[in-house]
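With one protein chain withheld, the remaining protein chains of the complex are depicted in position.
Here the chain labels run A, B and C in written order, and each chain numbers its own residues starting at 1.
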Amino acid sequence: MVVVIQCKDKVGLVAAITGVIAGQLFNIVSIRENVDTADNLFFARLVLESPVTDAMAPVQNVAGAELLQDMLKAVLPVGAIVRVNPEPHKKIALLVTKEYHCLGDILLRQHFGALGASVVCVIGNHDLLGDICQRFSVPFHHVPFEGKDRVAFESAVLRELEAYAFDYIVLAKFMRILSPDFIDRFPVRMINIHHSFLPAFIGANPYRQAFERGVKLIGATAHFVTNDLDEGPIIAQQIIPVNHTFTAADMMKAGKEIETAVLAKALQLVFDDRVFICNNKTIVFE
Amino acid sequence: MVVVIQCKDKVGLVAAITGVIAGQLFNIVSIRENVDTADNLFFARLVLESPVTDAMAPVQNVAGAELLQDMLKAVLPVGAIVRVNPEPHKKIALLVTKEYHCLGDILLRQHFGALGASVVCVIGNHDLLGDICQRFSVPFHHVPFEGKDRVAFESAVLRELEAYAFDYIVLAKFMRILSPDFIDRFPVRMINIHHSFLPAFIGANPYRQAFERGVKLIGATAHFVTNDLDEGPIIAQQIIPVNHTFTAADMMKAGKEIETAVLAKALQLVFDDRVFICNNKTIVFE
Amino acid sequence: MVVVIQCKDKVGLVAAITGVIAGQLFNIVSIRENVDTADNLFFARLVLESPVTDAMAPVQNVAGAELLQDMLKAVLPVGAIVRVNPEPHKKIALLVTKEYHCLGDILLRQHFGALGASVVCVIGNHDLLGDICQRFSVPFHHVPFEGKDRVAFESAVLRELEAYAFDYIVLAKFMRILSPDFIDRFPVRMINIHHSFLPAFIGANPYRQAFERGVKLIGATAHFVTNDLDEGPIIAQQIIPVNHTFTAADMMKAGKEIETAVLAKALQLVFDDRVFICNNKTIVFE
Partner (left out) sequence: MVVVIQCKDKVGLVAAITGVIAGQLFNIVSIRENVDTADNLFFARLVLESPVTDAMAPVQNVAGAELLQDMLKAVLPVGAIVRVNPEPHKKIALLVTKEYHCLGDILLRQHFGALGASVVCVIGNHDLLGDICQRFSVPFHHVPFEGKDRVAFESAVLRELEAYAFDYIVLAKFMRILSPDFIDRFPVRMINIHHSFLPAFIGANPYRQAFERGVKLIGATAHFVTNDLDEGPIIAQQIIPVNHTFTAADMMKAGKEIETAVLAKALQLVFDDRVFICNNKTIVFE
């Protein structure tokens, strides 16, 4: 049983929380807690275990989870977010353009039950990736940008999304910039993978720039999407070494490898309820 | 203020601990907790902060730490180990042979106050490293093995050690095997750095074996010393990539780099009271 | 144009090779060369470019490649292996059991033309992975072990393989040990991915052993298969960090991630003609 809590900090919070848990005879297998002292915010993730020796333990089932949630809310500051046993199998919608690497990896993992989530649909502004979705029996909707302005395009995307229930939107190499209006509809629910270099390159053709600068590492960053473009809270980052024998095309290829790996890692952390957002940063209880 | 706790597990332990802490008006900045369910053991590390708004907070000083320790012991199972504000600056004795890399790195860090510990003395079975100790104003004792059997040699080492108070013995590339008798005197207080390869090579000249096997990675392992040679609880491990252009000598050189880094990392974790031992494994609250 | 050469070493070899190349007006974009002094063996990989300014360059096409190959053989020691423009798109057969992660990754890459090879068929001793092969339109043959001895089983596998032309057999988590007879049929043509830990664990359930030892890293090794089980020439190795919060199951999951990545990397190197074998080691011109 997983419990995640986010609220204003105050003295005695952990005691109050764990008092409730102990009163229900749960054992705490692990607890991760972090206080952001600058903003006085409290974050915690607990893994509980019902005592196996006590067949009478009252809160082992879903009803029990709801009861525990209410009991915890009662001892926490007003406005506390408490989730007991958050949905262990998330639902996600994907937005893609032409590149297959992140999409393919996600489809493969979900197909074999290793993603921790179901892909409810994929929306592409090109139709190139419809075939792979069909091979994995996942709905694909082609919403071309051509002939539309951004408002019309985003409306069309939203219309497709409306047919589905989902927890997160994953931008799996979606190459169009979304409007603040669109982003505001899914706060803390959109995840993007960004090719970011060391040092970071801005503008068109970052791999060409990286090549010309002769970098020895290239990286990728998975982050929540906010209106501050490519500046939302970072979930995961990794790098891959390159050298002078890499052409710009080789660097792009290496970039795809690391993008795939970082997005997979970030999604696993998010779907496992290990990621909290505090201002523009994440707290990751890895 | 750091609190570390190790005891038998039972339901309500975190509630009891944090209840005491809240009663003393401490704020919990971070808490790491782990239960070993196989052995029913409980481990926790808490970082506390006195409420800055309350000038009357009763336990901000050392006396307060002692009081808090007693109050915590009172609510924990018999035999619990509790340390409040464990000595933040440890004392260590080093055993060395001929290789300078780990010793030099440790001396340098302590000289600039970055080790989290003081080196009280260095004992070498060769005298090669006396000069560098002298340059850092650290006592060096040469205890040659030649002309002694192991009992006599270890007695001579112990005689030198007796003059010093220390928390840990660090085997910084000490190339002699210590007897069970010697090791038993310092349970959970001796740390070794071991060149271990992937796959592991046993016996003489591991770098020659690694070279002949054409490995692509070499590694190092820092671990507590037990009588099971090179098999004590692992604290930290890292690797460094190598390739076919590396001679056995180049591999040894790369091995020294990674040994230095892994031992430095392991010592930092131990000196920071982040490492617990549970059976033959460590729990590291990194 | 890529040229790979392997032969006995002697003074003047590079001069002879590059003399032939210059005589044909090729420019050498990059050259990697290695001499194994212990065995007096010479290995080289050259990337050539026809001079763009010279429309008369005589050896820009396939016929040119054959001519260049003959001209190089003429100046090299007897028994030299020379390949000019080795088949840039290899053919591979896969042997699998139940685990999908390496197979799925390979199928995905080949589907999008990013593998550098075609998968001509997949043979499984269980039928679990037939479905994913079908989704990628790749032939799958189920050859159960049950009811057969090893000789009969391997004969059945060979009968299926006979229908296909392939350059390499990839053991993508194939969990049966192959006989020396089988292995001898495909010298330097079988590649395996091996979960290897640091330190290496032998025998059943390596992840349980790794968990009990409390390792901080787990790794994987891709290697050519020889009759010395899990001891063939290493192509690539990587590790992934783990910690005390990992159960044995979590370690297995992390192990799958790194197995997938290492096998993909090794295949890319092999298919790109960057890997040579020298005794029981590889030379990798990365």
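The criterion applied here is as follows: a residue touches a chain if its C-beta (ideal position, glycine included) is under 8 Å from a C-beta of that chain, and two chains touch if they have at least 3 such contacts.
Computed from a predicted structure; not experimentally measured.
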Among the options C:14, C:188 or C:248, which residue touches the chain absent from this view? C:14
Quick one: which of A:44, A:108, A:157 or A:236 touches the chain that's been left out? A:236
Among the options B:136, B:164 or B:186, which residue touches the chain absent from this view? B:136
Given the contact definition stated above, which residue among C:22, C:74 or C:177 touches the chain not shown here? C:22
Positions on chain C contacted by the hidden chain, ascending: 9, 11-16, 18-19, 21-22, 25-35, 37, 49, 51
Under the stated touch rule, tell me which residues of chain A contact the chain that is not displayed. 34, 196-200, 212-217, 219, 221, 233-239, 243-245, 278, 280-284, 286
Touching the absent chain: which residues on chain B qualify? 30, 100-101, 104-105, 108, 111-112, 114, 132, 135-136, 245, 253, 257, 261, 264
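Assume only the chains that are shown with their structure count from here on.
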Nearest chain to the global Cα centroid? A
Give, as an integer number of Å, the spacing between the C-alpha centres of chain B and chain A. 36
Rounded to the nearest Å, the gap separating the Cα centres of chain B and chain C is 41
Sequence positions of chain C contacting 2 or more other chains: 245
